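Here the complex is missing a single protein chain, while all its other protein chains stay put.
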């Protein structure tokens, strides 16, 4: 059994800044929460929007000091590099086309980069950026976040240790449904830039989610792709980028077998929210994993019953345990449920700063009366049981 | 659709301290993570163990300043109450029997309390503490954390709005298997105090997990219990506290119906990790929820097909949305997977502080080469598709 | 792997008759199909209703010869016992209160009895009938049909072989929702007699489905019940029989442990069709089985990963294989889907008896054109693959 572990950085958090992720953006908030969970990072600077006014307003909301709340990333890279207390790392969470110039600026300023995927909008930019990164000596982390799931780490280790034998088949899929109708014409900012080749690059569903499926397939299988045959479609009226991708894969030989595979990525499959799924089959066994239920990994050693491996449960490996915070059976959302109680508490405490202040009515948390009720329940259980399960009032 | 939201406290985090939760404890780390997720709290003081030496060592590891790293909670309550920058709130995460004295000390010092469940070991203590809390005017939050799940909030709202009609049946269960064998004799610290009536109080499985099931049943149904009949067992050799509880419930009348129910709590049911499950049935419909997959809520309006409601998906309500951080289809563990990438990045960045420094070999994160590979994948897809799905090398 | 097996009686089918199960009855048709599946029985006589006119009409529809199509069961027992080609067995599928007199009549006539459950409406009748049966020397089979599922046979064998250790817990439940509203006042014949104590006996949900749950618990666990505590409710307006039953169980000691358990039976739980579920936990492992997905059996040896055992799959035992007809992965409904094709074929063939005759428009089956299409598909696949996956027209 795993006992919940995390770093909670004794040596002090790492100072970091953010490019993009201002008001109305989704992924910026996700990065900031991810940076806080283990107490490893402290957000101290930012250029939160390509519009300077919006950038500043966003920074103020996030409690950034005025002198580190920048209008542009270029200015930020320059200024932070000079400060003795400057940021050690930057998180880049802009639309795809800005990844290249922003990352380049910070790498050249000697600042480590954590960058959203896909890396850039074009392969040419990607290669140039890789060269800059290597020359800089900086750490460069791409947030293909699905590789962070404990059971994905475990799956990778099982493949690497040969538990599946030589890999023959890699089936990955990532269906969604949010572009089934024309969300880009209905006011969704995210839909607007996702279907726009200027901001997204050449790939629509391929760039947004196909890359996740492909990255995960490579990460777990350890295989290298030889070639692919892709049939991309744009079903939405007026769309130029693909909103559905059917792809066949041929991998390079490994352990004497050249594996085959398929990727299906779609944004027009009603009933699928984020249906990322990976299945890998070898000469000795198979693995299946579904992102919506990430704590489970199905493992079938050929000829034996299928096993349900759980995060931290029987059969889990050290590579999974080292990125696990709560015991098996508690889904990872457990911590977020827990955090909700804390955040409701914060609301109540802030309200209580004013004498007699009450939080808004929708703030809900278990009170001391619930506690009394709970203890009364235990005592009634014990009393009833001692009297041969007689009915007992609370 | 929900766009990930959290507070990220603009007005500055709330200063808090912790009692218990030192080295080797599980739930303390969970509380600290929960406090960090939304950026609402800052840990500045603690009495992390009942053993002063261990308390201090734990505090140092957590980066607590020496003058706020206390040997006892009593000392801490007194000193913090006097400081102008003293803690506004305290989290109490000790074994059950210490909840009462610790909570009392902080409440009397005018400090808000966030306390682990069950409230106290005896009903008498619970009632006394409730009186102290009321008199103090402080906020008191009991961490019945399962009430923080968005779909539990939604379930409660659906019942309250009458979507299930008058409630007839409330079936709750919480099976586990960790005490199937004598873990308390095999070195598990948690098993040791859980089976010890001095530290746990009168209830074993009832106090530890039965209270969770009961609290959740009340929270969602809105019903009050009239009486119960309990059949408690201690299957483990030498145990005095129950490790299995079969309980029948009779609720007080509401909307013209006096509901019935059952609770099953067990620590000796092999194959169950944390199998908390709640089912509620009324004259018009039924709801089912399982903690291991907390993003789903099954809803059947009588006579219509069963619906799978998802956190943030179609049919989700504002009460769920306000405690939701990521869009539907991303399980809540998504943030933890994301955090793992950030924390791996932190390890790499810390290592890079030394010229040429590398993180330990088990640190894994997506690199810029993965990014180049991803962009190459997209370009190959587009190229292949333009050539009628011809095989295309990466 | 199992290859589909059944008897297909070489020595000729057993002649049997039926009491009850005429027009409009549900369970009679089920018995007749069950009797046909393996070719072991041939229906040659009947008294299909307590109303003689309806009995005769039903028999004619079923193709029963006039001289064996009886108005009453008494007449039938007498006449069949005298015939040299008389029935060897009778299936009794009447409402509960008629089981006793009917079964008695046939047993006394030396005819084997297959009887629907529950055995009788009162315990006194049940005991008398048992005495009659024993004296008669006839075979008496009660159709607790759930004991016929292969994975239930396997579960029983695993318990008997000690794979779960000493049994501690037996949790059974059988929720339904069909009496949530007053179906008995809305024209449902079955609801009418189920809620009528004259025809059903003293138990409502207990008699109808609680007995199934209890029988299955005993069958699989091999335990004998010592005592129970039951809290029965009649939620439906005007009902006298229970439509919900919460029951706690204490079993007699076996292997040094006196197991505990619970049964929940309900007819008022919206969203449950036939939610029969059995969970058994012992000192060494646990088993879980759900009737709606009967091909699966979840098995957890304590401390090891949970295994999904499938009917006929890896780990399945001879006791399951001997009652299995199709290989693993084909649900048992596979045969019924197959039968639908045959029955559609029969409709087409009967229509074709008239020159140019066509079956009704709703008759659907795969035609020879579908067959041509299928072969064209295979050839196109092979052709495309040989040309490096070039697009190929059918």
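Going in written order, the chains are labelled A, B and C, and every chain counts its residues from 1.
Going forward, contacts are C-beta pairs under 8 Å (C-beta built on N, C-alpha and C of every residue); 3 or more make two chains touch, one makes a residue touch a chain.
All values derive from a computational prediction rather than experimental measurement.
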{"item": "Contact list for the unshown chain, restricted to visible chains", "value": "A, B, C"}
{"item": "Sole contact to the chain not displayed, among C:247, C:262, C:280 or C:297", "value": "C:247"}
{"item": "Hidden-chain contact residue, picked from the options A:89, A:119 or A:269", "value": "A:269"}
{"item": "Touch with the omitted chain, as defined above, among C:147, C:163 or C:304", "value": "C:147"}
{"item": "Omitted-chain contact residue, chosen from C:118, C:165 or C:282", "value": "C:118"}
{"item": "Chain not shown: contacting residue from B:137, B:162 or B:315", "value": "B:315"}
{"item": "Which of C:19, C:159, C:195 or C:326 contacts the chain that the document leaves out", "value": "C:326"}
{"item": "Missing-partner contacts on chain A, residue numbers", "value": "164, 168-169, 171, 177, 180-181, 229, 231, 233, 235, 244, 246, 248, 250, 257, 260-262, 264, 266, 268-272, 279, 281-286, 288, 298-303, 306, 388-389, 391"}
{"item": "Touching residues (missing chain, whole complex) on chain B", "value": "229, 248, 299, 303-310, 313-315, 389"}
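In the analysis below, only the chains that are shown with their structure count from here on.
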{"item": "Most remote chain, CA-based centroid, reference being chain B", "value": "C"}
{"item": "Centroid distance [mean C-alpha coordinates] between chain C and chain A, Å", "value": "48"}
{"item": "In chain A, residues with contacts to at least two other chains", "value": "229, 310, 313, 389"}
